[in-house]
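Heads up, one of the protein chains got dropped from this complex, but the rest are sitting where they should.
Chain lettering (A, B and C) follows the sequence in which the chains are written, and residue indices restart at 1 in each chain.
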Amino acid sequence: MTLHSVPRRPLGVATIGYEFMGKAHSNAWRNVAAFFDVPAVEQKVLVGRDAAKVAEAAARHGWAESAIDWRSVLTREDINIVDICAPGSLHAEIAIAALEAGKHVLVEKPLANSLAESEAMTRAAAAARVNGVQSMVGFTYRRVPALALARELIAEGKLGEVRQVRAAYLQDWLADEQAPMTWRLRKDSAGSGALGDIASHAIDQIQFLLNDSVTEVSGRLHTFVSERPGPHGPEPVTVDDAAWATLTLAGGAVASVEVSRVALGRRNALQVEVFGTLGSLSFDLESLNELRFFDARQSGRVQGFSRILVTEPEHPYLDAWWPPGHVLGWEHSFTHQARDFLLAIAAGTEPSPSFEEGLAVQRVLSAVQESAAAKSSLIQIPGS
Amino acid sequence: MTLHSVPRRPLGVATIGYEFMGKAHSNAWRNVAAFFDVPAVEQKVLVGRDAAKVAEAAARHGWAESAIDWRSVLTREDINIVDICAPGSLHAEIAIAALEAGKHVLVEKPLANSLAESEAMTRAAAAARVNGVQSMVGFTYRRVPALALARELIAEGKLGEVRQVRAAYLQDWLADEQAPMTWRLRKDSAGSGALGDIASHAIDQIQFLLNDSVTEVSGRLHTFVSERPGPHGPEPVTVDDAAWATLTLAGGAVASVEVSRVALGRRNALQVEVFGTLGSLSFDLESLNELRFFDARQSGRVQGFSRILVTEPEHPYLDAWWPPGHVLGWEHSFTHQARDFLLAIAAGTEPSPSFEEGLAVQRVLSAVQESAAAKSSLIQIPGS
Amino acid sequence: MTLHSVPRRPLGVATIGYEFMGKAHSNAWRNVAAFFDVPAVEQKVLVGRDAAKVAEAAARHGWAESAIDWRSVLTREDINIVDICAPGSLHAEIAIAALEAGKHVLVEKPLANSLAESEAMTRAAAAARVNGVQSMVGFTYRRVPALALARELIAEGKLGEVRQVRAAYLQDWLADEQAPMTWRLRKDSAGSGALGDIASHAIDQIQFLLNDSVTEVSGRLHTFVSERPGPHGPEPVTVDDAAWATLTLAGGAVASVEVSRVALGRRNALQVEVFGTLGSLSFDLESLNELRFFDARQSGRVQGFSRILVTEPEHPYLDAWWPPGHVLGWEHSFTHQARDFLLAIAAGTEPSPSFEEGLAVQRVLSAVQESAAAKSSLIQIPGS
Partner (left out) sequence: MTLHSVPRRPLGVATIGYEFMGKAHSNAWRNVAAFFDVPAVEQKVLVGRDAAKVAEAAARHGWAESAIDWRSVLTREDINIVDICAPGSLHAEIAIAALEAGKHVLVEKPLANSLAESEAMTRAAAAARVNGVQSMVGFTYRRVPALALARELIAEGKLGEVRQVRAAYLQDWLADEQAPMTWRLRKDSAGSGALGDIASHAIDQIQFLLNDSVTEVSGRLHTFVSERPGPHGPEPVTVDDAAWATLTLAGGAVASVEVSRVALGRRNALQVEVFGTLGSLSFDLESLNELRFFDARQSGRVQGFSRILVTEPEHPYLDAWWPPGHVLGWEHSFTHQARDFLLAIAAGTEPSPSFEEGLAVQRVLSAVQESAAAKSSLIQIPGS
């Protein structure tokens, strides 16, 4: 890949949030330039609300400074990128302010907790784009090499026309009914449960892999454990533990989605199966270096799902890493995301997934909720 | 197993139908007594409409005679069991007549093509039962040892309370859009497509494994290839290629079902996953000697899905066969079915799955169709 | 398949032995004609030393008669095939007498307990063959469809030139050191332990799959549990629990063999991997319907071991059974063996594996023992 336009000064980054996602993003910024030919980048400021904790995290994860007020980074000339890992309820406010301040914005998924916020962010992104200010939403699983390869194979026609898709995201961290109450289980703070948190990934993958969009949805939500130990005694769980949906795609495919946080034994299983007229694909995030591919154009005697170990130099992102057979981990997809965002900024091209793509996922999630509230009746996606 | 009551004379069997299912049932009758301690049984008559073909099939599969009129066997004193492998549209007529003639009846699944016929058969079975005449519907997958073991483990509480079930039955024999028209693709003859043919298995398994019943259904049907080459040119396909449903169980579990005949690369994949509060199970008919079991009571350091090779003498049906590690095939479940039916007849107990259980599956299938016709809206199962 | 020469009268079979192997062979004779177009065959006599037990087994497994003296069947005109499932120490005597009496002979593996006996049997087979009397040794795993397919793929050049083979046969029925003494653990009665019992299968597979012969051997034997509970107290185990060998093939390949009866968790795992210049294969008897195939001529982006479910009509033996995806079991390979033996008799062609092929395996086993006794030094196979 040739870099068309490398800025003179390093791109300065501020990341907002230092917990799980902040740690994963920090790791990406710290390592991206060691593996990929990207514009020079500097970890300038890590932002968080607890001064002591964010200072410690900043020191640990390679940041030059820490700060407690996210607004402070918007006025700094040496900050070019604002990377938002704060809770979903803050996404809109920070992202819009940062875009208006002329900062490129990377925001964690989901885009926001509400459709209204998502739409406002998307408008802000469109306005900023005119001025060369870029934005991106962090559906990092698009950068898992096996899934990026899956998209390539589908785009090349190796599956023919896609008919049926099965997507599931199964976790089990809430299987224990004594697992305590958290902000993630309150509708006020989290918006929804498994739906927004993990079905969002599944739905984004479907649209990404097929390069298509959902037009119609039937959905169902369920809470298996309706009360959990809270700080002041038992507290009602106000979000879903599990969600189901069937989706119609504009191109004619039908997809199913099932997600759960009580699927005992599945730790982090984003599973996708795509069935086409000429071939099929199968993937599981718990074995993220592998893609299964069935090629119906092979002779019937040797047809079968092949286990592609996605570690060859011709696989997406792999030439930067290790020799064949030396597998990657979960966090590498964040490094790939940082690479692609930096390259897009340098080239002045629009990174993907854009806020529009993030909004498209939000619209599907919203329709699932609406359908679930209406006895699973099919709901049209507005504008589709 | 001790036989409490062995009839003096061998039980005479007449099987009606000699194609795929007739071949599988013949194999069971021919072999059951070699492996299991069952009442003496004789393959008396194989019945089919084409005299020459049925005669050849009878000779090949070990039958003493062949016949072309199924009514002829009802009046024979030496026939004790009528085994119906004829098309679904004939099930009701034959079964009711046979029961009224005092013959024990085994009928292939699904019980019938319509709810009304299924209900009439169930009434006939109830009436006959009073006279010691037994009846059973052929959901043979209940006798796959791994699934029988799964039911045992669930009944023993090894999974705790079951919350979520995922069932799929994926085939691909219709993936090729040039695959020709058959009676199975016409609503008149087949009733429905993948729904009645294979979703029936998935739904029966859910009710069997959980020992529970479905109360509520949301469903969806789709035909991916709407026209196929017929004997007189292109002909419309009037049944579904694929079906989806979510099911509420009386005990509180939620199950999803997805079936397809166009899932390229899946030859005969009845896949079931059951997630409980203490453990989980996973099964795939393409690897039918294996059951995966996750036991959350194990230490976290060694937890994981274990691959149980279901060939140990303590596994269901296995002490009759071969040493550990010597695997069984698909047709063995029919031999197990013959065994269980013969033992129930000998003992005068009611075999399972009964016609009532077959009817229960029909009611769910019917509700799926009704929901699919009503934009996937949730439908209550009558009487549940 | 067309039958070139069908005998007028059914071929009469006598099987000698009614335990594990007798049961498997009986099953094959009882079922072969239901699935395959073979000459008419009749189960005439089952022979065993215990009159009551053999009579019961005969009744159960479909035999017309039972007998206690194997010699009695040699003089009967209605017996055409003598099928020897007796202990290895009796193979030579029975087989030679039967061949001399003009009976076609199928003998279980290994051919005999000693090289001298194996050589005498091979001479008798060669003499009988001149008179149209056929003989075969029961390496049934050659008839597992996945392994038969593997041989075809290799013969067609799909692997290019084979370089390296890894074969293992892992069982665990002796893992428990309290498992009692049996005749199989005494050198006098069994000849050897895991070596003769299961390494014989592994070595036959190597020679079968590659259509090649072993020229040179280095071997090792080990007994992990040297004493076991006998009928009169602790008794020394005088055979091996495990064996290792490396083999040179005439064509230049190198193969490793490892077998064990103490490999805890492996119930019946005959595992074979074949690595060539253009492709590779992998197989495990515990999943006997599957063959893994790696095709290096595929593009690097989609290369991977494909899991072939060996249930397609174009796979060996499969068109006789069930639709795709309906898997076979362990005993089906015996039915295939009966088919091939009957067809060879009818056609007057030489069945394979012949006694010569059985002898070739014995020579390798003998060389392993010799090498093991000589500090693993390489031993040439005589005559190779």
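Throughout what follows, a residue touches a chain if its C-beta (ideal position, glycine included) is under 8 Å from a C-beta of that chain, and two chains touch if they have at least 3 such contacts.
For clarity, every value in this text was computed on a predicted model and none was experimentally measured.
When the full complex is examined, the chain removed from view is found to touch A, B, C.
The residue touching the chain not shown here, chosen from A:89, A:114, A:268 or A:384, is A:268. Of B:240, B:295 or B:331, it is B:295 that touches the chain left out of the display. Residue-wise, the contact with the chain that is not shown comes from A:327, picked out of A:179, A:250, A:327 or A:346. As for the chain not pictured, it touches subunit B at residues 149, 153, 158, 292-293, 295, 298, 300-309, 312, 314-315. Residues of subunit C in contact with the chain left out of this view: 163-164, 166, 168, 172, 175, 177, 218, 220, 222, 224, 242, 244, 246, 254, 256, 258, 260, 262-266, 273, 275-280, 294, 296, 303-305, 371, 374-378.
Listed by residue number, the positions of subunit A touching the unshown chain are 20, 24, 26-27, 30-31, 33-34, 60-62, 171, 173, 266-269, 285-290, 309, 311, 322-332.
Just so we're on the same page, only the chains that are shown with their structure count from here on.
Taking each chain's centre as the mean of its C-alpha atoms, the one that lies farthest from the centre of subunit C is A. Shared residue numbers account for over half of those found at the interface formed by subunit B and subunit C, and the copies are therefore classed as meeting with the same residues. Annotation: 54 Å between the Cα-based centres of subunit A and subunit C.
As a whole-number value, the distance joining the C-alpha centres of subunit A and subunit B reads 42 Å.
We define each chain's centre as the mean of its Cα atoms; on that basis subunit B and subunit C are separated by 36 Å. The set of subunit A residues touching two or more other chains comprises 303-305.
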